[in-house]
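Note that this complex is displayed minus one protein chain, with the remaining chains in position.
For chain A:
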């Protein structure tokens, strides 16, 4: 592939591993990171999720689902020309905590979490 893909992050099984793979320190819970996700997802194959942050000097925003086979869902690169407010749709295998992690330019990490209940898993079977 022509682009460098973060192998460590791809294999990351836990939240701490994934945050570390992108150079963040141990994450602390923060009110400046917001995660919007449904309380109950009827279909785990399509779970809408939105992350936003009001922290300055942001580098990355990560979305993670703790109990998925690989925890990381997406990494968003923040630049000065975009608002740190992104949404996407994710798959969830089972009921799990969902994390939004913000990593700043000085490698501090802040997170917000929310439990999403899944009634129908999104990983086949």
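Operating definition for what follows: a residue touches a chain if its C-beta (ideal position, glycine included) is under 8 Å from a C-beta of that chain, and two chains touch if they have at least 3 such contacts; residues count from 1.
One rule holds for everything that comes next: contacts and distances are computed from a predicted model.
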Undisplayed chain, where the name is taken from the UniProt record, one of "Chaperone modulator CbpM", "Thiosulfate oxidation carrier complex protein SoxZ", "Spermidine/putrescine import ATP-binding protein PotA" or "NADH-quinone oxidoreductase subunit L": "Thiosulfate oxidation carrier complex protein SoxZ"
Omitted-chain contact residue, chosen from A:15, A:37 or A:65: A:65
Which of A:58, A:73 or A:118 contacts the chain that the document leaves out: A:73
Missing-chain contacts mapped onto chain A: 1-3, 5-6, 9-10, 45-47, 50, 65, 68-70, 72-79, 81-83, 85-92, 122-125
